[in-house]
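Structure incoming, see below.
Shown here: the complex without one of its protein chains, the others still in place.
For clarity, chains are labelled A and B in written order, and residue numbers in each chain start from 1.
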Amino acid sequence: MEQRTILEHRKPLQWGEQDPNRLKNTPVGMWAWLWQRISALAIIFFLALHLTLTYKPIIQFLLLMSVTFHAVLGLRVILLDFNIINVKYQKALIAGLGATGILMIAIIWTGIY
Amino acid sequence: MVREYEHTKTVSVFRYDPSIRDEGHFDTFEIQIADKRLTTILDVLLKIQKEQDPTLSFRFACRVSMCGSCALVINGKERLACKTVVGDLKEKEITIRPLNHFPIIKDLVVDMDPFFEKYKEAMPYFDPKEDTEEPAVIKPDSKERRDIGLSTECIACGCCVSSCSMVNYHDAYCGPAAINRAFTLLADSRDGLNEQRMSKVLDSCYNCRTELNCTDVCPKEISPTRAIKYIQKQACIEAFRKKEKTPTQEDIRSDAKIPADVEDNSRRRFLKQMTYGLGAATAAVVGGVLASAAVGPTLRKTPKQWIHAGEMEGFPLNRVSTANIQYTNLDGFYKSKKTTPIMIYRKPDINQSVVYSSRCTHLGCTVRWDEGKQIFLCACHGGAFNSDGSVKDGPPPRPLDRYAFKIQDGALFVEVV
Partner (left out) sequence: MEKLSTDILIIGMGGAAQLAALNAYDANPDLNILIVTKALRGKGGCSRMVQGGFNVVLNQNDSHQKHFADTLKGGQFINNQELARIMVEQATPTIKEMETKYGCFFDRNPDGTIHQKPFAGQSFDRTVHKGDLTGIEIISRTTEQIMKRNIPVLEEHRALELLTDNTGKQVTGALILDMKCGEFKVVESAATLVATGGGPTHYRFFAPGPEKSLDGLGMLYRAGVRMVDMEMLQFHPTGLIVPGSVVAGSLLEEGLRGAGAHLLNSEGERYMKRYDPEKKERATRDVVSRSSFLEMAAGRGYDHGGVHIIASHLGPEFVEKNFPGMCLRCRIFGYDLARKPVPVSPTAHYLMGGAVFDANCQTSLERLFVAGEDSGGVHGANRLGGNGIADSCVFGRLAGKAMAEYLKKNGDKKAETSIGLAEELKARYTEPFNRKDGISPYPLRDQLRELNWNKVGVARNETDLNDGIREIDAISDETKSVGIDGIKAYNLPWNNFIDLLNMIEVSRMVASSALLRKETRGAHFREDYPDQDDQNGLINFFQERGKDGVPVFEQKPVDLKYLKPVDVKKQ
(Lines give C-alpha, C1' and ligand atoms only; values in the text may rest on other atoms or scores of the structure.)
Protein backbone atom coordinates (compact mmCIF):
# COMPACT_ATOMS: atom_id res chain seq x y z
CA MET A 1 0.00 0.00 0.00
CA GLU A 2 1.40 3.34 -0.90
CA GLN A 3 1.11 6.07 1.63
CA ARG A 4 -1.49 8.66 0.90
CA THR A 5 -1.97 11.96 2.53
CA ILE A 6 -5.61 12.76 2.90
CA LEU A 7 -6.25 16.06 1.23
CA GLU A 8 -9.34 18.12 1.65
CA HIS A 9 -10.61 21.23 -0.04
CA ARG A 10 -11.31 24.15 2.20
CA LYS A 11 -14.92 25.24 2.12
CA PRO A 12 -15.42 28.25 -0.12
CA LEU A 13 -14.56 31.67 1.16
CA GLN A 14 -17.67 33.75 1.40
CA TRP A 15 -18.07 37.17 -0.07
CA GLY A 16 -15.91 39.48 2.01
CA GLU A 17 -14.62 36.74 4.33
CA GLN A 18 -11.00 37.31 5.36
CA ASP A 19 -10.92 40.24 3.01
CA PRO A 20 -9.66 43.38 4.69
CA ASN A 21 -9.85 45.46 1.52
CA ARG A 22 -13.33 44.47 0.44
CA LEU A 23 -15.24 47.24 2.12
CA LYS A 24 -13.53 50.12 0.39
CA ASN A 25 -13.65 48.31 -2.91
CA THR A 26 -17.35 47.57 -2.80
CA PRO A 27 -18.76 48.98 -5.98
CA VAL A 28 -21.38 51.71 -5.95
CA GLY A 29 -24.09 49.47 -7.45
CA MET A 30 -23.87 47.21 -4.44
CA TRP A 31 -24.27 50.15 -2.10
CA ALA A 32 -27.30 51.29 -4.05
CA TRP A 33 -28.89 47.90 -3.58
CA LEU A 34 -27.93 47.71 0.07
CA TRP A 35 -29.19 51.20 0.86
CA GLN A 36 -32.53 50.47 -0.70
CA ARG A 37 -32.96 47.54 1.67
CA ILE A 38 -31.74 49.59 4.62
CA SER A 39 -34.09 52.44 3.73
CA ALA A 40 -36.99 49.95 3.61
CA LEU A 41 -36.25 48.92 7.16
CA ALA A 42 -35.89 52.55 8.12
CA ILE A 43 -39.30 53.32 6.67
CA ILE A 44 -40.95 50.65 8.81
CA PHE A 45 -39.11 51.91 11.86
CA PHE A 46 -39.82 55.60 11.38
CA LEU A 47 -43.37 54.94 10.32
CA ALA A 48 -43.97 53.17 13.59
CA LEU A 49 -42.38 56.03 15.46
CA HIS A 50 -44.41 58.52 13.48
CA LEU A 51 -47.63 56.81 14.42
CA THR A 52 -46.83 56.63 18.11
CA LEU A 53 -45.01 59.93 18.59
CA THR A 54 -47.03 62.10 16.28
CA TYR A 55 -45.59 65.16 14.65
CA LYS A 56 -42.02 65.20 15.89
CA PRO A 57 -40.14 67.15 13.20
CA ILE A 58 -37.01 65.00 13.48
CA ILE A 59 -38.95 61.79 12.91
CA GLN A 60 -40.86 63.37 10.08
CA PHE A 61 -37.60 64.37 8.45
CA LEU A 62 -36.05 60.94 8.82
CA LEU A 63 -39.20 59.33 7.48
CA LEU A 64 -39.22 61.69 4.52
CA MET A 65 -35.57 60.88 3.85
CA SER A 66 -36.04 57.11 4.01
CA VAL A 67 -39.09 57.22 1.77
CA THR A 68 -37.39 59.41 -0.80
CA PHE A 69 -34.24 57.33 -0.99
CA HIS A 70 -36.22 54.14 -1.13
CA ALA A 71 -38.22 55.58 -3.96
CA VAL A 72 -35.32 56.84 -6.08
CA LEU A 73 -33.35 53.63 -5.62
CA GLY A 74 -36.44 51.66 -6.60
CA LEU A 75 -36.75 53.87 -9.63
CA ARG A 76 -33.15 52.97 -10.48
CA VAL A 77 -33.98 49.29 -10.58
CA ILE A 78 -37.05 49.91 -12.71
CA LEU A 79 -35.09 52.03 -15.16
CA LEU A 80 -32.41 49.36 -15.43
CA ASP A 81 -34.85 46.45 -15.55
CA PHE A 82 -36.70 47.84 -18.49
CA ASN A 83 -33.50 48.95 -20.13
CA ILE A 84 -34.77 52.52 -20.25
CA ILE A 85 -31.31 53.56 -19.16
CA ASN A 86 -28.35 51.55 -20.41
CA VAL A 87 -26.51 49.60 -17.76
CA LYS A 88 -23.27 51.31 -18.61
CA TYR A 89 -24.60 54.59 -17.22
CA GLN A 90 -25.52 53.03 -13.90
CA LYS A 91 -23.05 55.02 -11.85
CA ALA A 92 -24.23 58.30 -13.33
CA LEU A 93 -27.78 57.10 -12.75
CA ILE A 94 -27.16 56.55 -9.05
CA ALA A 95 -25.54 59.96 -8.74
CA GLY A 96 -28.38 61.61 -10.66
CA LEU A 97 -31.13 59.91 -8.71
CA GLY A 98 -29.35 60.59 -5.42
CA ALA A 99 -29.16 64.27 -6.30
CA THR A 100 -32.83 64.27 -7.31
CA GLY A 101 -33.68 62.68 -3.98
CA ILE A 102 -31.80 65.30 -2.01
CA LEU A 103 -33.41 68.05 -4.06
CA MET A 104 -36.86 66.60 -3.44
CA ILE A 105 -36.23 66.39 0.28
CA ALA A 106 -35.06 69.99 0.29
CA ILE A 107 -38.10 71.19 -1.65
CA ILE A 108 -40.59 69.28 0.47
CA TRP A 109 -38.97 70.25 3.74
CA THR A 110 -38.53 73.94 3.09
CA GLY A 111 -41.53 74.44 0.83
CA ILE A 112 -44.30 72.49 2.50
CA TYR A 113 -43.16 72.33 6.10
CA MET B 1 16.94 55.43 1.39
CA VAL B 2 13.73 56.63 -0.20
CA ARG B 3 14.27 54.81 -3.46
CA GLU B 4 14.63 51.46 -1.85
CA TYR B 5 11.55 52.03 0.24
CA GLU B 6 9.55 52.79 -2.88
CA HIS B 7 10.54 49.54 -4.43
CA THR B 8 9.79 47.30 -1.50
CA LYS B 9 6.27 45.96 -1.30
CA THR B 10 4.54 44.05 1.42
CA VAL B 11 2.44 41.26 0.01
CA SER B 12 -0.04 39.22 2.06
CA VAL B 13 -1.01 35.96 0.44
CA PHE B 14 -3.75 33.60 1.57
CA ARG B 15 -2.42 30.16 2.41
CA TYR B 16 -4.25 26.91 2.84
CA ASP B 17 -2.58 23.55 3.15
CA PRO B 18 -4.97 20.72 2.23
CA SER B 19 -3.01 18.22 4.31
CA ILE B 20 -3.47 20.30 7.48
CA ARG B 21 -7.07 21.26 6.75
CA ASP B 22 -7.23 24.41 8.82
CA GLU B 23 -9.14 27.61 8.17
CA GLY B 24 -6.32 29.17 6.20
CA HIS B 25 -4.24 32.20 7.05
CA PHE B 26 -2.27 35.02 5.45
CA ASP B 27 1.50 34.92 4.96
CA THR B 28 3.33 38.17 4.51
CA PHE B 29 6.25 38.59 2.16
CA GLU B 30 8.51 41.55 1.48
CA ILE B 31 9.52 41.74 -2.13
CA GLN B 32 11.62 44.08 -4.23
CA ILE B 33 9.95 45.53 -7.27
CA ALA B 34 12.05 47.12 -9.99
CA ASP B 35 9.31 49.00 -11.82
CA LYS B 36 5.77 49.23 -10.54
CA ARG B 37 4.37 49.91 -14.01
CA LEU B 38 5.95 46.83 -15.53
CA THR B 39 5.34 44.30 -12.77
CA THR B 40 2.12 42.35 -12.76
CA ILE B 41 0.68 40.59 -9.75
CA LEU B 42 1.52 37.35 -11.53
CA ASP B 43 5.16 38.45 -11.59
CA VAL B 44 4.91 39.19 -7.89
CA LEU B 45 3.57 35.70 -7.19
CA LEU B 46 6.16 34.05 -9.41
CA LYS B 47 8.87 36.02 -7.64
CA ILE B 48 7.67 34.94 -4.21
CA GLN B 49 7.39 31.39 -5.46
CA LYS B 50 10.86 31.41 -6.94
CA GLU B 51 12.77 33.31 -4.29
CA GLN B 52 10.97 33.01 -0.99
CA ASP B 53 8.47 30.21 -0.70
CA PRO B 54 8.51 27.42 -3.29
CA THR B 55 5.47 25.80 -1.69
CA LEU B 56 3.19 28.67 -2.70
CA SER B 57 0.60 27.50 -5.22
CA PHE B 58 -1.40 29.53 -7.67
CA ARG B 59 -2.85 28.98 -11.09
CA PHE B 60 -1.95 30.66 -14.33
CA ALA B 61 -1.63 29.73 -17.97
CA CYS B 62 -1.47 32.23 -20.80
CA ARG B 63 -0.26 35.36 -18.91
CA VAL B 64 -1.91 37.67 -21.47
CA SER B 65 -5.50 37.77 -20.09
CA MET B 66 -6.86 35.34 -22.64
CA CYS B 67 -7.38 32.16 -20.63
CA GLY B 68 -8.85 33.40 -17.36
CA SER B 69 -6.92 31.02 -15.12
CA CYS B 70 -5.35 33.53 -12.77
CA ALA B 71 -8.43 35.30 -11.40
CA LEU B 72 -7.85 36.27 -7.77
CA VAL B 73 -9.22 38.70 -5.24
CA ILE B 74 -6.50 41.32 -5.20
CA ASN B 75 -6.92 44.12 -2.67
CA GLY B 76 -10.61 43.43 -2.26
CA LYS B 77 -11.52 43.22 -5.92
CA GLU B 78 -11.61 40.36 -8.39
CA ARG B 79 -8.91 40.80 -10.98
CA LEU B 80 -6.69 38.80 -13.28
CA ALA B 81 -3.21 38.56 -11.82
CA CYS B 82 -1.64 38.83 -15.26
CA LYS B 83 -3.55 41.96 -16.16
CA THR B 84 -3.09 43.90 -12.94
CA VAL B 85 0.15 45.80 -12.54
CA VAL B 86 1.38 46.79 -9.11
CA GLY B 87 1.16 50.45 -10.11
CA ASP B 88 -2.62 50.07 -10.59
CA LEU B 89 -3.19 49.38 -6.91
CA LYS B 90 -3.77 52.42 -4.78
CA GLU B 91 -3.10 50.65 -1.51
CA LYS B 92 0.38 50.49 -0.08
CA GLU B 93 0.22 46.80 0.64
CA ILE B 94 -0.94 44.02 -1.61
CA THR B 95 -3.41 41.44 -0.34
CA ILE B 96 -4.01 38.40 -2.48
CA ARG B 97 -6.81 35.98 -1.78
CA PRO B 98 -8.52 33.18 -3.73
CA LEU B 99 -11.90 33.74 -5.38
CA ASN B 100 -15.07 33.61 -3.30
CA HIS B 101 -17.66 30.87 -3.58
CA PHE B 102 -15.29 28.18 -4.84
CA PRO B 103 -13.76 25.40 -2.71
CA ILE B 104 -10.06 25.99 -2.15
CA ILE B 105 -7.68 23.28 -3.29
CA LYS B 106 -4.49 24.84 -2.03
CA ASP B 107 -3.40 28.40 -1.28
CA LEU B 108 -4.77 30.50 -4.12
CA VAL B 109 -5.99 27.63 -6.25
CA VAL B 110 -9.74 27.09 -6.26
CA ASP B 111 -11.82 24.26 -7.63
CA MET B 112 -13.64 25.65 -10.65
CA ASP B 113 -15.97 22.67 -11.08
CA PRO B 114 -18.94 24.45 -9.46
CA PHE B 115 -18.47 27.22 -11.97
CA PHE B 116 -18.70 24.91 -14.95
CA GLU B 117 -21.59 22.96 -13.43
CA LYS B 118 -23.57 26.15 -13.06
CA TYR B 119 -22.40 27.33 -16.44
CA LYS B 120 -23.79 24.20 -18.01
CA GLU B 121 -27.23 24.84 -16.53
CA ALA B 122 -27.72 27.76 -18.86
CA MET B 123 -27.25 25.53 -21.93
CA PRO B 124 -24.28 27.62 -22.99
CA TYR B 125 -23.78 25.83 -26.28
CA PHE B 126 -24.74 26.63 -29.81
CA ASP B 127 -27.26 24.39 -31.49
CA PRO B 128 -27.80 25.23 -35.13
CA LYS B 129 -31.34 26.17 -36.08
CA GLU B 130 -30.95 24.72 -39.53
CA ASP B 131 -28.58 22.24 -41.04
CA THR B 132 -26.55 24.26 -43.43
CA GLU B 133 -23.03 24.20 -44.70
CA GLU B 134 -22.71 27.84 -45.53
CA PRO B 135 -21.99 30.41 -42.83
CA ALA B 136 -24.94 32.72 -42.28
CA VAL B 137 -24.91 36.12 -43.92
CA ILE B 138 -25.33 38.55 -41.05
CA LYS B 139 -24.39 42.17 -41.31
CA PRO B 140 -21.99 43.37 -38.64
CA ASP B 141 -24.22 46.37 -37.93
CA SER B 142 -27.41 44.31 -37.64
CA LYS B 143 -29.33 44.66 -34.39
CA GLU B 144 -28.43 41.19 -33.11
CA ARG B 145 -24.71 41.71 -33.61
CA ARG B 146 -24.84 45.15 -32.05
CA ASP B 147 -26.70 43.67 -29.09
CA ILE B 148 -24.21 40.86 -28.70
CA GLY B 149 -21.18 43.06 -29.24
CA LEU B 150 -18.11 41.71 -27.53
CA SER B 151 -20.05 39.74 -24.92
CA THR B 152 -18.95 36.48 -26.55
CA GLU B 153 -15.40 37.19 -25.45
CA CYS B 154 -15.99 35.87 -21.94
CA ILE B 155 -13.00 33.82 -20.78
CA ALA B 156 -14.84 32.06 -17.94
CA CYS B 157 -12.44 33.33 -15.30
CA GLY B 158 -15.05 33.31 -12.52
CA CYS B 159 -14.48 36.91 -11.38
CA CYS B 160 -18.16 37.73 -11.78
CA VAL B 161 -19.33 34.75 -9.75
CA SER B 162 -16.88 35.61 -7.00
CA SER B 163 -18.01 39.23 -6.90
CA CYS B 164 -21.71 38.41 -6.82
CA SER B 165 -23.16 38.40 -3.32
CA MET B 166 -26.25 36.47 -4.47
CA VAL B 167 -24.84 33.29 -6.02
CA ASN B 168 -24.41 31.40 -2.79
CA TYR B 169 -27.79 32.37 -1.39
CA HIS B 170 -29.69 31.03 -4.36
CA ASP B 171 -28.93 27.49 -5.37
CA ALA B 172 -30.89 27.87 -8.56
CA TYR B 173 -28.90 30.88 -9.67
CA CYS B 174 -26.58 29.87 -12.46
CA GLY B 175 -24.52 33.02 -12.12
CA PRO B 176 -23.56 35.99 -14.26
CA ALA B 177 -21.14 34.26 -16.64
CA ALA B 178 -23.61 31.56 -17.59
CA ILE B 179 -26.41 34.06 -18.14
CA ASN B 180 -24.13 36.20 -20.24
CA ARG B 181 -23.43 33.27 -22.51
CA ALA B 182 -27.11 32.39 -22.64
CA PHE B 183 -27.83 35.97 -23.65
CA THR B 184 -25.35 35.90 -26.54
CA LEU B 185 -27.03 32.74 -27.78
CA LEU B 186 -30.57 34.03 -27.27
CA ALA B 187 -29.70 37.09 -29.29
CA ASP B 188 -28.08 34.98 -32.02
CA SER B 189 -30.51 34.33 -34.85
CA ARG B 190 -28.60 31.21 -35.90
CA ASP B 191 -29.31 29.36 -32.67
CA GLY B 192 -32.16 26.89 -32.41
CA LEU B 193 -32.50 26.30 -28.69
CA ASN B 194 -33.98 29.65 -27.76
CA GLU B 195 -37.17 28.38 -26.16
CA GLN B 196 -35.57 25.87 -23.84
CA ARG B 197 -32.72 28.14 -22.96
CA MET B 198 -35.03 31.02 -22.16
CA SER B 199 -37.09 28.91 -19.81
CA LYS B 200 -33.92 27.67 -18.11
CA VAL B 201 -32.24 31.00 -17.49
CA LEU B 202 -35.22 33.26 -16.90
CA ASP B 203 -35.68 32.04 -13.34
CA SER B 204 -32.01 32.61 -12.70
CA CYS B 205 -32.26 36.17 -13.92
CA TYR B 206 -34.65 37.11 -11.13
CA ASN B 207 -31.99 36.25 -8.58
CA CYS B 208 -30.06 39.28 -9.75
CA ARG B 209 -30.37 42.22 -7.39
CA THR B 210 -28.91 44.70 -9.84
CA GLU B 211 -25.83 45.21 -7.76
CA LEU B 212 -23.67 45.33 -10.88
CA ASN B 213 -20.69 43.89 -9.04
CA CYS B 214 -20.06 41.54 -11.94
CA THR B 215 -20.02 44.39 -14.43
CA ASP B 216 -17.60 46.21 -12.21
CA VAL B 217 -15.03 43.43 -11.97
CA CYS B 218 -15.20 41.81 -15.41
CA PRO B 219 -11.66 41.87 -16.79
CA LYS B 220 -13.03 41.69 -20.33
CA GLU B 221 -15.36 44.63 -19.70
CA ILE B 222 -18.44 42.57 -20.41
CA SER B 223 -21.62 43.43 -18.51
CA PRO B 224 -23.47 40.33 -17.33
CA THR B 225 -26.04 42.67 -15.76
CA ARG B 226 -26.86 43.94 -19.20
CA ALA B 227 -27.31 40.35 -20.31
CA ILE B 228 -29.66 39.64 -17.41
CA LYS B 229 -31.75 42.71 -18.13
CA TYR B 230 -31.81 41.83 -21.81
CA ILE B 231 -33.22 38.38 -21.05
CA GLN B 232 -35.86 39.77 -18.67
CA LYS B 233 -36.93 42.31 -21.23
CA GLN B 234 -36.97 39.69 -23.96
CA ALA B 235 -39.18 37.47 -21.80
CA CYS B 236 -41.68 40.29 -21.37
CA ILE B 237 -41.69 41.08 -25.09
CA GLU B 238 -42.24 37.44 -25.98
CA ALA B 239 -45.00 37.08 -23.42
CA PHE B 240 -46.86 39.90 -25.12
CA ARG B 241 -46.42 38.73 -28.68
CA LYS B 242 -49.95 38.71 -30.03
CA LYS B 243 -49.95 35.39 -31.78
CA GLU B 244 -48.34 32.68 -29.82
CA LYS B 245 -46.76 30.44 -32.36
CA THR B 246 -47.82 26.88 -31.85
CA PRO B 247 -44.74 24.82 -32.48
CA THR B 248 -44.77 23.20 -35.88
CA GLN B 249 -43.33 19.82 -36.58
CA GLU B 250 -40.00 21.29 -37.66
CA ASP B 251 -39.77 23.36 -34.52
CA ILE B 252 -39.93 20.39 -32.25
CA ARG B 253 -36.39 19.24 -32.12
CA SER B 254 -35.88 15.52 -32.02
CA ASP B 255 -32.57 15.82 -30.22
CA ALA B 256 -32.83 13.21 -27.51
CA LYS B 257 -30.17 14.87 -25.38
CA ILE B 258 -32.11 18.04 -24.94
CA PRO B 259 -35.69 17.20 -24.07
CA ALA B 260 -38.13 19.87 -25.10
CA ASP B 261 -39.23 21.72 -22.03
CA VAL B 262 -42.90 21.03 -21.56
CA GLU B 263 -43.24 23.71 -18.95
CA ASP B 264 -42.30 26.30 -21.41
CA ASN B 265 -45.68 27.16 -22.83
CA SER B 266 -47.47 27.17 -19.53
CA ARG B 267 -44.76 29.35 -18.08
CA ARG B 268 -45.16 31.82 -20.85
CA ARG B 269 -48.92 31.82 -20.52
CA PHE B 270 -48.58 32.23 -16.78
CA LEU B 271 -46.23 35.13 -17.25
CA LYS B 272 -48.59 36.73 -19.67
CA GLN B 273 -51.62 36.28 -17.48
CA MET B 274 -49.78 37.50 -14.46
CA THR B 275 -48.64 40.58 -16.28
CA TYR B 276 -52.18 41.34 -17.46
CA GLY B 277 -53.60 40.54 -14.04
CA LEU B 278 -51.16 42.61 -12.09
CA GLY B 279 -51.48 45.44 -14.58
CA ALA B 280 -55.24 45.44 -14.25
CA ALA B 281 -55.10 45.23 -10.46
CA THR B 282 -52.64 48.10 -10.25
CA ALA B 283 -54.75 50.19 -12.62
CA ALA B 284 -57.87 49.43 -10.61
CA VAL B 285 -56.29 50.33 -7.30
CA VAL B 286 -54.64 53.48 -8.55
CA GLY B 287 -57.72 54.51 -10.51
CA GLY B 288 -60.00 53.76 -7.57
CA VAL B 289 -57.99 55.83 -5.18
CA LEU B 290 -57.80 58.74 -7.57
CA ALA B 291 -61.47 58.56 -8.43
CA SER B 292 -62.63 58.41 -4.86
CA ALA B 293 -60.38 61.31 -4.00
CA ALA B 294 -61.83 63.31 -6.86
CA VAL B 295 -65.54 62.57 -6.52
CA GLY B 296 -65.67 61.17 -3.02
CA PRO B 297 -66.52 64.35 -1.08
CA THR B 298 -69.55 65.17 -3.24
CA LEU B 299 -70.96 61.72 -2.68
CA ARG B 300 -70.55 61.82 1.04
CA LYS B 301 -73.81 60.74 2.55
CA THR B 302 -72.91 61.19 6.18
CA PRO B 303 -75.81 63.15 7.76
CA LYS B 304 -75.02 66.21 9.76
CA GLN B 305 -75.55 65.54 13.41
CA TRP B 306 -75.79 67.64 16.52
CA ILE B 307 -73.56 66.40 19.31
CA HIS B 308 -73.90 67.23 22.96
CA ALA B 309 -70.73 69.01 24.13
CA GLY B 310 -71.57 69.89 27.74
CA GLU B 311 -73.61 72.13 29.99
CA MET B 312 -73.14 75.86 29.43
CA GLU B 313 -72.32 76.36 33.11
CA GLY B 314 -69.14 74.39 32.58
CA PHE B 315 -67.75 77.07 30.23
CA PRO B 316 -66.61 80.24 32.03
CA LEU B 317 -67.28 83.65 30.47
CA ASN B 318 -64.60 85.41 28.40
CA ARG B 319 -62.35 82.38 28.64
CA VAL B 320 -61.34 79.58 26.31
CA SER B 321 -62.24 76.21 27.62
CA THR B 322 -61.81 72.74 26.13
CA ALA B 323 -64.28 69.95 25.83
CA ASN B 324 -64.30 66.56 24.17
CA ILE B 325 -67.09 65.53 21.90
CA GLN B 326 -67.87 61.95 21.00
CA TYR B 327 -69.68 60.86 17.89
CA THR B 328 -69.88 58.09 15.34
CA ASN B 329 -68.23 58.94 12.08
CA LEU B 330 -68.98 57.28 8.80
CA ASP B 331 -66.10 57.70 6.39
CA GLY B 332 -66.61 55.64 3.30
CA PHE B 333 -67.06 52.10 4.50
CA TYR B 334 -65.42 52.84 7.76
CA LYS B 335 -67.59 53.48 10.76
CA SER B 336 -65.71 54.79 13.76
CA LYS B 337 -66.32 56.27 17.13
CA LYS B 338 -64.48 59.52 17.34
CA THR B 339 -63.44 61.66 20.24
CA THR B 340 -62.40 65.15 19.23
CA PRO B 341 -61.39 68.08 21.40
CA ILE B 342 -63.12 71.35 20.69
CA MET B 343 -62.47 74.79 22.12
CA ILE B 344 -65.20 77.10 23.27
CA TYR B 345 -64.63 80.85 23.66
CA ARG B 346 -67.67 82.01 25.57
CA LYS B 347 -68.63 85.65 25.25
CA PRO B 348 -71.41 87.41 27.18
CA ASP B 349 -73.41 87.60 23.98
CA ILE B 350 -74.11 84.06 23.02
CA ASN B 351 -74.07 84.99 19.34
CA GLN B 352 -70.51 86.28 19.58
CA SER B 353 -69.27 83.10 21.22
CA VAL B 354 -67.18 80.80 19.01
CA VAL B 355 -66.58 77.05 18.96
CA TYR B 356 -63.22 76.28 17.36
CA SER B 357 -61.99 73.03 16.02
CA SER B 358 -58.76 72.11 17.79
CA ARG B 359 -57.29 70.92 14.53
CA CYS B 360 -54.45 73.07 13.30
CA THR B 361 -55.17 74.14 9.72
CA HIS B 362 -51.57 73.37 8.74
CA LEU B 363 -51.23 69.62 9.18
CA GLY B 364 -53.93 68.77 11.66
CA CYS B 365 -52.09 68.70 14.95
CA THR B 366 -54.05 69.56 18.03
CA VAL B 367 -53.75 73.18 19.12
CA ARG B 368 -53.93 74.28 22.73
CA TRP B 369 -54.89 77.56 24.32
CA ASP B 370 -52.10 79.51 25.93
CA GLU B 371 -53.75 81.51 28.67
CA GLY B 372 -50.75 83.78 29.32
CA LYS B 373 -50.14 84.78 25.70
CA GLN B 374 -53.84 84.67 24.82
CA ILE B 375 -53.15 82.63 21.68
CA PHE B 376 -53.76 79.16 20.31
CA LEU B 377 -50.49 77.29 19.86
CA CYS B 378 -49.72 74.31 17.67
CA ALA B 379 -46.89 72.16 19.02
CA CYS B 380 -45.99 70.56 15.74
CA HIS B 381 -44.63 73.37 13.62
CA GLY B 382 -45.07 76.40 15.78
CA GLY B 383 -48.32 77.70 14.28
CA ALA B 384 -50.11 80.33 16.37
CA PHE B 385 -53.66 81.70 16.15
CA ASN B 386 -55.18 84.75 17.77
CA SER B 387 -58.13 84.43 20.07
CA ASP B 388 -60.43 85.29 17.14
CA GLY B 389 -59.00 82.29 15.26
CA SER B 390 -56.95 84.26 12.74
CA VAL B 391 -53.38 83.20 11.97
CA LYS B 392 -50.82 85.00 14.06
CA ASP B 393 -47.66 83.18 13.18
CA GLY B 394 -46.17 80.07 11.54
CA PRO B 395 -47.17 77.86 8.63
CA PRO B 396 -51.01 77.57 8.98
CA PRO B 397 -52.63 78.68 5.75
CA ARG B 398 -56.01 79.79 7.14
CA PRO B 399 -57.74 80.63 10.43
CA LEU B 400 -58.94 77.91 12.77
CA ASP B 401 -62.06 76.10 11.65
CA ARG B 402 -65.27 76.80 13.50
CA TYR B 403 -68.23 74.58 14.39
CA ALA B 404 -71.81 75.64 14.10
CA PHE B 405 -73.48 75.39 17.52
CA LYS B 406 -76.77 75.84 19.30
CA ILE B 407 -77.87 75.97 22.90
CA GLN B 408 -80.73 73.81 23.98
CA ASP B 409 -81.90 73.55 27.55
CA GLY B 410 -78.70 75.16 28.85
CA ALA B 411 -76.53 72.61 27.05
CA LEU B 412 -74.14 73.20 24.12
CA PHE B 413 -74.59 71.22 20.93
CA VAL B 414 -72.10 71.39 18.04
CA GLU B 415 -72.74 70.30 14.50
CA VAL B 416 -70.34 67.69 13.14
CA VAL B 417 -70.16 66.08 9.76
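Criterion: contacts are C-beta pairs under 8 Å (C-beta built on N, C-alpha and C of every residue); 3 or more make two chains touch, one makes a residue touch a chain.
Keep in mind it's a predicted model, so treat the numbers as computed, not measured.
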*asked:* For the chain left out of this view, which of B:55, B:339, B:352 or B:408 touches it?
replied: B:55
*Quick one: say which of B:26, B:126 or B:327 touches the chain that got left out.*
B:126
*Among B:17, B:147 or B:238, residue touching the chain not depicted*: B:17
_From B:31, B:112 or B:378, residue that would touch the chain that is not displayed_ = B:112
*Could you list which residues of chain B touch the chain missing from the display?*
17-19, 34-35, 37-40, 42-43, 46, 49-50, 54-69, 82-83, 85, 105-107, 109, 111-113, 116, 119-120, 124-128, 132-142, 145, 148, 150, 152-156, 181, 185, 188, 190-191, 257
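Definition applied: only the chains that are shown with their structure count from here on.
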*If you average the Cα atoms of chain A and of chain B to get two centres, how far apart are those centres in Å?*
7
*Quick one: in the complex, what on chain A touches chain B?*
5-27, 29-30, 32-33, 54-55, 57, 76-77, 80-83, 86-88, 90, 113
*Tell me, which parts of chain B touch chain A in their complex?*
14, 16, 18-19, 21, 23-24, 26, 73, 75-77, 91, 95, 97-105, 110-111, 162-165, 168, 209-213, 215-217, 223, 225-226, 229-230, 232-233, 363, 365, 379-381, 395
